[in-house]
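With one protein chain removed, the remaining protein chains of the complex are shown where they sit.
Right after this comes chain A.
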Amino acid sequence: MPTTAPAFSDATASDSALRRFLFGLPGVDAVGLEARAASLGTRSIKTTAKAYAIDLAISMIDLTTLEGADTPGKVRALAAKAVNPDPTDRTTPRTAAVCVYPDMAATAAAALAGSGVKVASVATAFPAGRAALDVKLADVRDAVAAGADEIDMVIDRGAFLSGRFLKVYEEIVAVKAECGAARLKVIFETGELSTYDNIRRASWIGMLAGADFIKTSTGKVATNATPANTLLMLEAVRDFRAQTGTQIGVKPAGGIRTTKDAVKFLVLVNETAGEDWLDPHWFRFGASSLLNDLLMQRQKLSTGRYSGPDYVTVD
């Protein structure tokens, strides 16, 4: 399978060609972008539309635990929650995936076997990505061998910020080759890229290199997913499909904690990329505490009374 669409094959031929291509992308109007994201965030989503949005958001969650203190028990508990988020209401949809470190992928895969919930594993020396390519590839191989259906890799921000775009590109291509059947999510760590123009360039590098998903951030730095940077990435996948016919997913991660925030992101998806992306196959939330808030809101809609944190699991 060619990883690069024919129309762009010459763009990745050399470092200078890639640089020319990336700097030829239209500049981002930062004020306009933020204003657009903010205005879409004011939509009022109520009653049945809200119920639909809540269920859709739950089904799009990559339920994540990426802590040094993760234990097999915690991963199994999280897997149980992903399969059955609200034991008091069996109509609650499953989450899309459980996202763990590579050494926990086997535990997660065993716990989720046959449930339909995917196993996502971060890899490539997450979250910093500061390791030799061989080590990163070994990390990916380990995760795939352990049963990961999806790999979340981080780009080499050091190379990107110093202008070695081809190195970033080739690393993604190499990781993609190791993934086999697993889908590849490419994390840009937008909080470290400084400018919206850089986020647009990184998005195109990721898409050209064969990413199945482009993802905002690791959740480990101060600035994570924002409506503006997610909007920008949604525009990138929309433009990419218009030009190549290839659809690519988007995953904002980190900092999305409330139902209100999640619904704002869904509005962005619908208004920017379109309905085709309103599906767990094409849009994900990287989150953990978000699920509890969605469940409490869901309980409020079904019972008419406000729920509380005593009625969802502690994780």
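The rule is short, and it goes like this: a residue touches a chain if its C-beta (ideal position, glycine included) is under 8 Å from a C-beta of that chain, and two chains touch if they have at least 3 such contacts; residues count from 1.
The working rule: contacts and distances are computed from a predicted model.
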Choosing from "Protein-methionine-sulfoxide reductase catalytic subunit MsrP", "TctA family transporter", "Putative cytochrome b561" or "Aldehyde dehydrogenase", the absent chain's UniProt record names it "Aldehyde dehydrogenase"
Contact residues on chain A toward the hidden chain run 304-311
